[in-house]
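Below: the structure, in structure tokens.
Only one protein chain is missing; all other protein chains are in place.
Moving on to chain A:
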Amino acid sequence: MSVGAADWLPAATVMASGRPVLSAGEIERHLLPLVDLEPEENPRLAPLRGCLLVLTSHRLVFLHEASLSARALPLASIIHTYPPHRRHNHSPLRSLFSSSSSSSSSHHPRIRIQISLPLSRSEVVAVVVTCKADVDVFYGRLLEVIRTRAWEATASAAPASGAPVAEGAAPAEEDLAIRMPVVGVAGILRKEQETWESAGQNLQDAFQDLNALMSKAKEMMELAEKMRQKLLTNSSAQSNSNDEEMGSKQDLQDLLLSVGIVSPVTKETAGALYHQQLSRQLADFVRVPVERAGGMMALVDVYCLFNRARGTELISPEDLLQACSLWEKFDVPVMLRKFDSGVKVIQTKTHSDDEVFARISSLAQKPDALLKGISPSDAAFTLGIAPALAKEHLLNAENKGLLCRDVSPDGFRFYINLFNEIDLQNIHLPKTHGLYHTWISVATAAH
């Protein structure tokens, strides 16, 4: 039943969080939990069972969540889709060959799809929806995506993307080459002028109404990229750039962090899977910024960064919190941590307590610390963290039995816990090795 058996479909890559890896320009459109894929006519093709179905603008991804493996059916190979129906009585052959499990799924709605596989002729497969989801909505989206043929657009754009800066100007240059050869300074100047004039004209056309902008979106994106590049190189090259230019450069850099998640999980596409998928996407997203921030980041900051990366598809603070709390169920490299003060942070698991405890106990075993103990500020300096956090870590280490505390008017000081070292059988016998011995030798040397 594993996904690996269905080697008649190309494999798809999956993130460690259990989200499919999307190619450039690919956008998630709909999700269905618990879907089977059954070949209808060819018994040699192994079926897929119990998969999460992700409909993207390019593919149908069948994701087996337990094994984190996936198979993808490119939408380009779909020849025809049949509307969903609940009973199958079209193929008498099938009922002869079919296994017992398919009889139980016979009352589930199925969508039959005719596809062309690379090696064989066309096959008919059925997407069997075994969960209680609205199949008609899914079918509607599927038809819409197939009609849009987004995979063709990216395929044709891909080879040209080698020179993104020049792209916007390309059509104008072609026109020019026919009309007038570019000769001399005047020619260069004219070419320059016409390039910008056409860009301006384009800009005006595109922003007439929303439909115009939609159809010109690609060109406008290229123009935007071109402007950005020019502006960034210009203002860095010219030292005497004026305030306005500096201001706009500032604007650009401010928002650089906002380009991020191309296909944000939304309630509309994920339906009942919303929080679960959001949680996985968040885990993928948050790992890099948290690591860059030194392994720990306030939840509020993450909220801002994540929403910025999602553009206008804002999520509420409550949704974020719920997504974080779902991490316990998945194997993700980050975790939510709540301090006693009520502060919530996200930290990487490598930045976890065990690692901190190891560093604290080695700090507490230095000769100096064996004598005088360590204060929260000492720990803060050594660990490179804020004093409040250091104190929190020290108290946690004390709870674990690693440290003992000495409370004086001067505040807390923490000592390594020697009680662990004492042998209950002969309490009075000083040891000649180990921590206890080190402590004795340090203590006697000091007097």
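Basically, a residue touches a chain if its C-beta (ideal position, glycine included) is under 8 Å from a C-beta of that chain, and two chains touch if they have at least 3 such contacts; residues count from 1.
Everything that follows uses one rule, which is that contacts and distances are computed from a predicted model.
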Under which of the names "L antigen family member 3", "DNA sliding clamp PCNA", "Vacuolar protein sorting-associated protein" or "quinol--cytochrome-c reductase" is the non-displayed chain listed in UniProt?
"Vacuolar protein sorting-associated protein"
Among A:299, A:356, A:402 or A:416, single out the residue that touches the unshown chain.
A:299
Looking at A:137, A:358 or A:386, which residue reaches the missing chain?
A:386
Decide which residue listed in A:142, A:332 or A:345 touches the omitted chain of the complex.
A:345
In the whole complex, of A:15, A:68, A:117 or A:262, the residue touching the missing chain would be A:262
Which residue among A:377, A:420 or A:441 touches the omitted chain?
A:377
For chain A, which positions touch the chain that isn't shown here?
27-29, 57, 148, 150, 185, 188-189, 192, 196, 199-200, 203-204, 207, 210, 213-214, 217-218, 220-221, 223-225, 227-228, 230-231, 234, 244-245, 248, 251-252, 254-256, 258-259, 262-263, 266, 269, 296-301, 303-305, 307-308, 311-314, 316-318, 320-321, 338-339, 341-345, 371-373, 375-378, 380-381, 386-389, 391-392, 409-413, 443, 446-447
